[in-house]
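Here the complex is missing a single protein chain, while all its other protein chains stay put.
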């Protein structure tokens, strides 16, 4: 089934990012027909955590601002789509390479994790801000 | 400490109401200095559940719509304030009496619970909708 | 010598869940309990021990069951939730004076057969 979106807006600070995960968890807790629901939920939560932490650290940096999130379960195919809008600095995600996993690094795993755990990750700069769009299939 | 508000907007359906509780839980999980944090969190969650379920059942009834929620932790006194805005029918909460607790009833506990568990509960009808304002002290 | 042996069987439906019982899930619980009542059940133990949250819609389902069970000469025994905040709500609404309460399923079963 498809549902109307849930909208959330939080201050762009690390202390609020767990709220996004909580919303995703409770939204998916009442969704039927998920394959590996616990793993899928965790993976979506981690991908969103990485993207939103990057918004706080890199798009806003020392500046303050907000993150507007919309979350929606859609059908055909059965999937969850999450959009995150910020008004921080724009950047080019294509410039970020996959980390060399045979070496250990103190950072640089965020985008790699988000890309690995999602079915699609897109980024666009619009007049109203930068928008991340995360898509995760729920039925595969 | 006082914080900027968290804003949430959900379809006015029972399946989404647990998301409000999840946000409250995760917001308070990172708040220091709560007295009886587990009980306080539960009581706020239950009060909001009752008010929001009433919005779905009574303010909207068969109609569809949305509920806009803002949640904020404020200081002096240390408290949580939650506002719920709906565009359903207006009513007069003062018309609802406390249930006779010595008899058992199949309903009518919702407003009683919300009033009992909060420090303040107000309701106003405004041009943009009906607004519930729930206040709970965190330090007593 | 004529000896009559009568086997008296008391059947008690023990209903357990670890989910939230709220306005969303309460209709499913009500449906399930109504089906048991329709099938002739009149003695129930509702094991709330693992229930993390129960709202007034969930409590209404318990009251509805209690009324139906008592009409059929039965009873509904509740097992206290482990969650302290939920226990306090059952006391606040005086549900613990109307329902026989038990600390665990075992003592609820004993109470059910009295």
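Order as written gives the chain letters A, B and C; numbering starts at 1 within each chain.
We adopt the following convention: a residue touches a chain if its C-beta (ideal position, glycine included) is under 8 Å from a C-beta of that chain, and two chains touch if they have at least 3 such contacts.
Not measured: the values here are computed from a predicted model.
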{"item": "Partners of the unshown chain among those that are drawn", "value": "A"}
{"item": "Sole contact to the chain not displayed, among A:15, A:30 or A:137", "value": "A:15"}
{"item": "Chain A residues touching the omitted chain (full complex)", "value": "14-15, 17-18, 21, 38-39, 42-43, 45-46, 49-50, 53, 56-57, 101-102, 104-107, 109-110, 112-113, 116"}
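Just so we're on the same page, only the chains that are shown with their structure count from here on.
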{"item": "Count of contact steps on the shortest path from chain B to chain C", "value": "1"}
{"item": "Central chain (by mean CA position)", "value": "B"}
{"item": "Mean-CA-position distance for chain B and chain A (Å)", "value": "28"}
{"item": "Centre-to-centre distance between chain C and chain A (centres being mean Cα positions), rounded to whole Å", "value": "42"}
{"item": "Where chain B touches two or more other chains, by residue", "value": "15, 18, 21"}
{"item": "Residue numbers of chain C (touch at least two other chains)", "value": "24"}
